[in-house]
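The complex appears here without one of its protein chains, the remainder shown in place.
Per-chain residue numbering starts at 1, and chain names A, B, C and D are given in the order in which the chains are listed.
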């Protein structure tokens, strides 16, 4: 099995995540799409690690996981606070700031 | 994307280097897949067994949400429902410590190789998490009431 | 850090610092109007005396740049705080020294808008004076640019804080035009710097060093750099498409500020033509001279025509200036030493003549309270001295023989003819128009029966039962002693320089020659027009 | 003890442990101090009683910055000129890194002073509990109380530490981690405003979502470059890019994604969309911190990536970044014209400034480097002081940031108007302010590197931008004050100090920039 397929899969997942961020309106869903993107990158990293024959990529995947977790915590806190103060998680409803 | 094809061919031809200490054969995971398939088949089969074998006698009271016999309150939970903050907090703490574990495991495997340096590092690492832990503790993040 | 690298003549330093100190002192004293005014006047007078001393010390036949001093400023860029004067800068500094006390004197009794102080006003004027002196005296291009831009800020506040009804608009317009021009010049300044850095292997902003390098650059490079400088200078010396800020600024600025604006600030542009454009970009100057000439001549005709039809006195002054600046630019870019000397003297004389015209018009407006020409008429009956002054200033503005402007305009036209005959002939039409608009203005305001809302209304409005003529007489007084004192030096100079221009010519000619030489221009007329120099210098100084 | 002895007695075969040497830390003391103090600060939050927290945190933050500064200065005096690497080569402590550290420390000093101020807004600019519903009893109680979120101090220190690491990161992974360490606290800090909480939280959500989105791009770029070069070390990538026969698609895709992520952080248009919202919504001291320090860090990173890793491929990306710089300047200048809110206006101005900075960054010369570094220094101080001033103009509902409320301010408070005018002129780049010298050095580098058209566009953009700065000046000086206009709060010692610091540096760097220029040009990136 060539690693190319993993790269394609990773690119696909990343794209799905990116499109999701752009088209979805629920902050939580957008947030999950971002996590999807990060994990797609992890897949890439691990694949490249294998292609390159070094473990660096896997170690990086570790770091990415940590960062993703930290992002989850921070993001959840922020989204929760806005959700609690205005009872909606829709990005569209956040419209106090306009041009 | 015109440049994708050559890239892919090239990548496909790139020799995959094998680091000696990495078990690289994915076939090792095959039994796991088999087990998953069997377990899934069993679970789905069981879940479908109920509707196939069991009776189906409609009754309005049966399909109402169970709330100890009181008239069910209208949909407080799904969608717009809110979950007490403490659960979010637990989730966040879980993530924090889960990540700590993610690092502790690889460390533990090679702790002997790392020696004193490893000790220092892991001590710093645990201390760092400890600061956050102390903060959460003292601010009542671990209290349920 | 600033460390003196070479001690020089500290006279210039004094000239630069004195108004700054003055501004600080006046600001400090602004609580007491009277003291502040006296202090401002005193500082400006001392400055004038220093200017005279500088003039006396200047050796017309000596080095190109004299009385210089220099301090390190930003060593890593080779930027110095270095000042020195040549003939052209010297006369301009002298004119500044002359005009500022007069402006202070003229504005002595003017009301300032509520919430502002007279002290603030005069402090800003002194600040502006320091900066303009610096601009003329700077021999470091970076320093020149810095002062060139900084100069805008006091002027911006002078117009914006003390001006007329539409002062916000005028101030912003003025600032943006000049700032944009300045920024484009900045590109060229950096360009020259980079060029010199590559050529000399060291960082320098020294004017002479930059000139020596840049003037040898290929034509195309020169053209781009030239254009950068040119836009900035053309905005300052309002050449026609870039002039539109001037009428607004002049119209809205207080009279004294208008004098400074037209008399000094705008001269930076033409000064820049002479000091920067010609020596640094000789090839480009020659290549683009037709462009400038067209703009100059268009300016002459356009300014004159708009002045002729103008109904607002202050705007009238702006358009008169635009026409005059056309002449100056024409003289510079006609590339003969006659015309150039003419242009330089024109710069001086224009400051004197137009400065006086503005002051006088200001006095008219102060009496009538309106800037519309139609609001006045037959004023000479009430204020004969004022009328005479207006006439003198007007005649000088239209370059009547015997007044100072005549010499310069004559030199410009004579000198320009050989190189640019068509342009010169067209520009001559401007002279005719000048006669027309000056006399028209005088006639409308001063001659005929007493009329106009400003004069009649000053007595208490048309509804009053008093005989309008008597009422107007009662309210509108002739020039008082202070005003006479302000105008007297100008009258003297108009007449004096008209009859005996030699002092100015003496100082100016060597510098012009040096400029011609640097620009590798050959004089079309063999005999130099200056009164005294018989033989041409063999090499540039 | 029996337990331990049994552990000791347990016979187990031991592999001979290879000695892993602990790295020397003299070069990175400033980072260690800042991050250590951040941890300590968390402990303060945990252990100190409420009334002690604020003084303790402020003291700690200021001491930290001072100590890190002292360590930095002592290290600089005998640092190797070519720079060195630390922490197993993950950090490159070279001259630009040291300069950026110094800049960050100095700027964060100002920001911390602003953050610590409690006199302008009683109880400080930060809410004690952000998730309380507005308008409820709890909310009213909270408004009345003077409780303040002192958590903002550890967050600030963590962000500062992340920024310092980010500037010095010698590989992309370190850079990514540092990017998150600096971003995550900022996301939170944005949502902590005491007044206009919904606005603040909205800003936080927007900043977070877009920021995380951009990090994902950055990360994917890292992954692709790793796939291309087999390493994430900048020098290795440079080497691979210079002489590898691998497909360039990976390189270019990776490069593009990476740079997009970086440009986002630096608020370069068209990746600026978060900037106005976040600048407006965030508490003003945080905005000051964010605007000044993040920009420094982000451009530090951009400079390093472009100059160290991607220099050999400059012909591929330079044209694109030309376009980006132009777009940024145009967006900043033109959209800035239409703003009616001071903070938004400054935000757009920062977008324009990011364009200017980008010009310096893509001039791959020593001058480009030193010019950009200097510009960052000047811009940072001016911005800090600017937001400091903005925080002083208030009415009953908090800060009065709408432009119309600033009308005639010069009559109410000539000093404040004068200071603000000076800062705006500095932002516009008028000579004798640091802004001018900054622009000058950057444009000079760009011209010397053959980017004349870009410079001309930049100059025109400066002029357009000057218009909206002028508009504020006109409003303050030449307009009549509104009857119910805002008042100018007399600032406490902290805010005064921060503003004074910013103004003095702005003036000093405008009048006598030589020493700072020398620092900025004292060395180049260490490539190893």
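Methods note: a residue touches a chain if its C-beta (ideal position, glycine included) is under 8 Å from a C-beta of that chain, and two chains touch if they have at least 3 such contacts.
To be clear about the criterion, contacts and distances are computed from a predicted model.
S.K.: Which one, "Probable glycine dehydrogenase (decarboxylating) subunit 1", "Hydrogenase 4 subunit F", "Dihydroxyacetone kinase subunit DhaK" or "NADH-quinone oxidoreductase subunit H", is the UniProt name for the chain you do not see?
M.R.: Answer from the record: the omitted chain is "NADH-quinone oxidoreductase subunit H".
S.K.: Which parts of chain B face the unshown chain closely enough to count as touching?
M.R.: Looking at chain B, the ones touching the missing chain are residues 23, 25, 27-32, 34-36, 38-40, 42-44, 46-47, 49-57, 62-68, 72-73, 75-78, 81-87, 90-91, 93-94, 97-98, 100-101, 104-105, 108-112, 115-116, 118-119, 122-123, 126, 129-130, 133, 137-140, 142-145.
Simple rule for what comes next: only the chains that are shown with their structure count from here on.
S.K.: Sort out for me whether C-D or B-D is joined by the greater number of C-beta contact pairs.
M.R.: Between the two chain pairs, C-D has more contacting C-beta pairs.
S.K.: Distance-wise, how many Å sit between the C-alpha centres of chain B and chain D, to the nearest whole number?
M.R.: Distance between chain centres, rounded to whole Å: 35 Å.
S.K.: How many angstrom lie between the centres of chain B and chain C, each centre taken as the mean Cα position?
M.R.: 79
S.K.: Give the residues of chain A touching no fewer than two other chains, as numbers and ranges.
M.R.: In chain A, residues 7, 51-52, 54, 70, 77, 80, 84 touch at least two other chains, as defined above.
S.K.: Listing for chain D: what residues touch at least two other chains?
M.R.: Expected reply: 131.
S.K.: Under the definition above, what is the set of chain A residues touching chain B in their complex?
M.R.: Its residues touching chain B are 1-4, 7-8, 50-55, 62, 65-66, 69-70, 72-73, 76-77, 80, 83-84, 87.
S.K.: Sort out for me which residues of chain B touch chain D in the complex.
M.R.: Contact set of chain B toward chain D: 3-4, 6-7, 10-11, 85, 112-115, 117-118, 120, 127-128, 131-132, 134-135, 137-139.
S.K.: Once bound in the complex, which stretches of chain D touch chain A?
M.R.: 130-134, 173, 176-177, 180, 184, 187-188, 191, 197-199, 201-206, 208-209, 212-213, 215-216, 219-220, 222-224, 226-227, 230-232, 276-277, 280-281, 335, 338
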